[in-house]
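I'd like to ask some things about the structure below.
Missing here: one protein chain of the complex. Every other protein chain is in place.
Up next, chain A:
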Amino acid sequence: MPPPSVPSLLGTEFPFNFLHAEIIKYYIEKHEANKAKRAEFLESTRLSEDSQILESDRNVYNHFALRGNPETRIEALGYRVGYALVEKVARDIPRLSTELEKMKFICKDFWMAAFGNSNSAQFPPFQNIYVVQDNKFFTVASLAEGTQYLKEAAIYLAFPAGVVRGALANLGIKSVVQPTIETLPVVKFNVHLHKSV
């Protein structure tokens, strides 16, 4: 089928990488600041003589203070983006009726339009889990090759994981997308599909 006519990513890849890095930095800093504030609040209530922290208070407090961690928030951003993007990309193609067709669409056309790359392998599904491997994923492409920065690189995959999840959700498939890295820049996305029928 003819490739979707979405402008190629190459022109905008450069500014997007900067924006993405700043978003990540912002959320991490905000999270740290919130943690510090919470600790300070706890300290001050502990030291003040008029108040005591009862067990019930602690639960309420935790409930209030519990903000999502950066990964969850960034993934939620990606969800909205993926939801809208798939509407654009899937506009001119014929109908996708089966789940397999939809996954193929995501792995080929949508991946090319959204991430500018072709992934080399789409393993046949094992019990509803598709493994999509991309050999040079663009958000981590500029990090050092190999295994040096695995932990730091993990958060750079939160946004794309959200994009894939949002895309699948708009096509009618509930899923959970988990990115994993063994060696940079090869990234595997484990897509767990929720069985709808």
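In this text, a residue touches a chain if its C-beta (ideal position, glycine included) is under 8 Å from a C-beta of that chain, and two chains touch if they have at least 3 such contacts; residues count from 1.
Keep this in mind: contacts and distances are computed from a predicted model.
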In UniProt, the chain not displayed here, chosen among "Trafficking protein particle complex subunit 2-like protein", "Ribonuclease P protein subunit p40", "tRNA-splicing endonuclease subunit Sen2" or "Pyruvate dehydrogenase E1 component subunit alpha", goes by "Trafficking protein particle complex subunit 2-like protein"
Cross-chain touch to the chain not pictured, restricted to A:30, A:46 or A:88, is A:88
Where chain A meets the chain that is not shown, the residues are 80, 83-84, 86-88, 90-91, 93-97, 170-172
